[in-house]
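Left out: one protein chain. Kept in place: all the others.
When the chains are written out, they are named A and B in that same order, and each has its own residue count from 1.
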Amino acid sequence: MTEVLAAPPSDHARAIRVIVNGRPLQRVVMPRTHLVDFLREDLGLTGSHLGCEHGVCGACTVRLDGEVVRGCLVLAVQADGARVETVEGLTDGGTMRDLQDAFVARNALQCGYCTPGMLMAAAELLEQRPDATREEVRQWISGNYCRCTGYQAIVDAICATLDIRRGKRPAAVAAPFPERDDALHDDDREPSGQADLDAVGG
Amino acid sequence: MNAPDRHPRELWNVTDDPRYIGTSVSRPGAQRLVEGRGTYVDDIQLPRMAHVVYWRSPVAHCRITRIGRDAANAMPGVLAIVDGSEVATVCKPWVATLGHLAGMKSAPQHPLAIERACWQGEPVVAVVAETRAQAEDAIQLLEVEWEDLPVVADMETALDPSTPLIHPELGDNRCFTRSLDTGGVDEAFASAHVVAEATFHFGRHTGVTLEPRCQIADWHAGDRRLTVYHSQQAPHMMQDLYARQFDLPESSVRVICKDVGGSFGIKVHAYPDDFATVALSILLKRPIKFVADRLESFTSDIHAREHRVKGRIAASKDGDILAFEIDDLTGIGPYSMFPRTSAIEGNQVVNLTGGPYKHKQYRAKLDVVFMNKTPTCQYRGVGHPIACAVTEGLVDLAAAKLGMDPLAFRKQNVIPDSAYPCVGASGIKLEVLSHEECLRKIETLMDYDALRTEQAALRKRGIHRGIGFATLIELTNPGAAFYGVGGARIAAQDGATMRLEPSGAVTVLVSVGEQGQGSEGIFAQIAADAVGVDMRKVRVATGDTDVTPYGGGTWASRGAGIGGEAVLQAGLALQQNIVRVAAVILNRAAEEITVRRDAIVEVASGAELMTLAEVGRIAYFRPDTLPPGFTPELMVTRHYAQKDYPFIFTNGVQASYVEVDTDTGFVKLLRHWAVEDCGRVINPMLVDEQIRGAIVQGIGGALYEECLYDETGQLLNGSMADYLVPMSGEMPDIEVAHVQTPTASSQLGAKGAGEAGTAGAPGAVMNAINDALRPLDAAVWSQPFTPEKILRALGKVD
Partner (left out) sequence: MKSPAFDYTRPGTLDEVFALMGEHGDDARLLAGGQTLLATLNMRLSEPALLIDINRIDALKGITVRDGMLRIGALVTHREIEESALVGQHAPLLAMAAPHIAHRAIRNRGTFGGSIAYADPAAEWPVCLVALEGVVVVRGTGGERRIAARDFFVDLYTTDLRPGELITACEVPVASDADVFVFDELARRHGDYAIVGLAVVGRRGSGGFASVRLCYLGMGTVPVCPSATEALLEGHALTAVLIDAAIDRLTTELDPMGDLTNTAQTKRHLACVLARRALNTVMNAAS
């Protein structure tokens, strides 16, 4: 075995206290570890994903002190004293259940890799821009890359949830498997402004 | 709404108790993903798992003269530094050619380059450490020295005698060439009233799956067994390749595909670093994880679609297309990609150009040339986007010269719906298509006349909008013709195993996997209807070569048509076996009873006689109560291969409505329509979402995406900031409608739908832009259609 060369620059681990999904935690982290690596590797919260690590794709979007951030562009040490929420926490807390149901009802996810980040971004819009128009929704999520859906179903799902929260439509049907000869209630699948395709002859 | 709950025309029921086939039910598998509880490869941790980072050639062509490891080896956490010759002690090289592409050639390739690297991004040295960060720290201290070698970076001159040969032993830089000539082409052009031509350029681009390529190779030294967790589309293919390249018995290799974060063909190929990672696990006797970094993905994922096509079209005075002619040059990497080869894309351009139309004369020439750039291979659509854009661009040119409306011109020239089966001019065998019906339908869907009126009114105000069409055909459900006949051990058949559980639930194991398109969802729908159970009682498992039947996996839009048929046949067979058991238990004739709604019912009255759970209990736990000589067989396997045609073609038409800002060259996508015939639609919502996603992916290549190289073979824009993928702000809403013309090659009647969107979108958008520019005597033929190219066409910049 070769001799050990000069030690690398000092990178003493730091103790941090952070509240993750409502649970206060104490951990020791290296300064260079970014928040999503900390969540995934140290805490096993693998719902937040990495797609680029340059802050562009949005797959790593998590909530820090109530605001969405790129988890790859925040250091774990910077979360000392802060509150972090991930998709797992928001799921268990139930605060975006209507949004998640709308995603499933419309197949607004395919491979699912962008979905946690997309949901985090959408959840902030639902809170901060409850009157958002369809165009504003498109602009808001334009920092989250999705390769599978082409975005329309995601926009539909978010718009439908905005309507639900404004009281303009009932919540999505709970049962995910409607049977073929039941009356299919598509109220919860209709986005605003779409043509009625069944009316087209053929 | 984003999908109809059912389609206008009802097809016959394919099962007796139809509840799910044809309906837009949500996918059970979506629930865990929407909760952030998927299992992607990077989510998996194994004991003693180490991480590999590859040192990749920073230049396009070089001879490696020295690899100095000492400093890197001393870094914290480093476990091994391995080069190509060490990997070669456990892994054979390969040559990526197919026997049925006559004359195709390529050079042997190793997992890690030995002595010579041939593209920027080719892996050369592996650094293995306890964490990825440590491996990256160490790799900075790796001392690699090289001598630059001449670079071939321009496909137009790759075959010039003065251009250096990348592989001298091959004799030239040509991978593959093909010529096709029906005869009578020159006569057709000579006699034509109208001849139009254009030279089309397609920018090289890549898939950018959000989850990068990744795998964990786990060689278990005690069992002498290799398990690979792989973000992949074809686990059995990889099982076969690992077994053969590493001289392992097939049964010693297991490939597991859990959640895959997007694939699109990028993840159906066998990469050098796939084999290198496995080699490291074997050499180090521990699990090795490889996750491609995004920057590394841009130079190591396969690229696609770098073509220059010269095209001509001949038409008669009456508006009949007489002939097409193309000359296609495509530049691939320095090696053909393993095992599906880099000649398929160009081959499909030859096969598919002119495809929707009834002309008889066609001539095509193809040259596939090597370059020192990232290797290329099949990526969603595979040649179709090019063939369609060339065809549809020429069609619009001819229509304009004839003074005919482009939609009317198409209606006149598509192969009639009554003409099938027939053979296209390029020799492709077409079972049954519905071009005419689709064209009628899109005209209504988009309210074509109203759009033209709107366009004319806005033109008077200096607003330039354009409408573009693209008629397309798309190959799906391939038979063995695609790869098997060429000698590749890629299965064209698939299988489904179905088991009735003691509780009355149904488990389905299928050899076609899931990457988000909804395969597992539709298999559950089919299984539920075929057996006669509630879909909530069906569990589908895919993506494990130890567990599922042997099959081909996901590619060429075959999952629904081929996997689905296997599931259907297995379900129907299981239902029969359940009935046989129930008949014996109830002492009734089998014809008098059937399975419906999770129960055995009397056919005549519908009365429920016993539950499936009761059948299960007796069959599994009380065989003593059954007659001697009778054994319940409540687990059945059925396989299916499509053997009627080389491919089951689908067809469709797309339309794009754009506004071109003639001051800035920016294109705004106002709306997009697609009418698609993929045969029986199993789940309208899933098909529509596949079409939308595929269209947006095609729009990417049409407007935004290009791998930009300089003359030294350096990729200039290999990051998410500089390589532009479509984001939500610029994409249009997309209306989708269907025609259902089932295939007779299977009982299910389903064709494929995954790629058609990508095939047609670039042609439709190009034609829309050119329709907007036509009054200004400008046109663009080079994708991506950037603002600068449009300004140049308008004469506003040089």
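By definition in this document, a contact is a pair of C-beta atoms (placed from the backbone, for glycine too) under 8 Å apart; a residue touches a chain by one contact, two chains touch by 3 or more.
Fair warning: this is a prediction, and the values are worked out from it, not measured in the lab.
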- Residue, one of A:G58, A:G89, A:G112 or A:G150, that touches the chain absent here: A:G58
- Note on the structure: In the whole complex, of B:F176, B:F370, B:Y483 or B:Y704, the residue touching the missing chain would be B:Y704
- Message: Touch as defined at the start, partner being the missing chain; which of B:R27, B:R132, B:R410 or B:R558 qualifies?
- Response: B:R132
- If the missing chain were put back, which residues of subunit A would it touch? 8-12, 14, 30-32, 34, 37, 53-55, 58, 61, 67-70, 72-75, 77-78, 80, 121, 124, 139-140, 142-144
- Spell out, residue by residue, where the missing chain touches subunit B. 131-133, 136-137, 140, 293, 295, 663-664, 666, 704, 708, 716-717, 719, 721-722, 724, 726-727, 729-730, 786-788, 791, 796-798
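Quick note on the criterion: only the chains that are shown with their structure count from here on.
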- Item | Rounded Å distance between subunit A and subunit B, as computed from the means of their C-alpha atoms | 27
- Query: For subunit B, which residues are in contact with subunit A within the complex?
  - Reply: 1-6, 8-9, 18-20, 22-28, 30-31, 33-40, 42-43, 70-71, 73-76, 133, 137, 207-212, 259-264, 293-294, 437, 441, 444-445, 515-518, 534-536, 685-686, 689, 692-697, 719-721, 725-731, 733-739
- Message: Looking at the complex, which residues from subunit A come into contact with subunit B?
- Response: 2-5, 8, 32, 40, 46-54, 56-57, 59, 86-88, 91, 100, 103-107, 109-116, 119, 138-139, 141-156, 176-181, 184, 186, 189-191, 193-198, 200-202
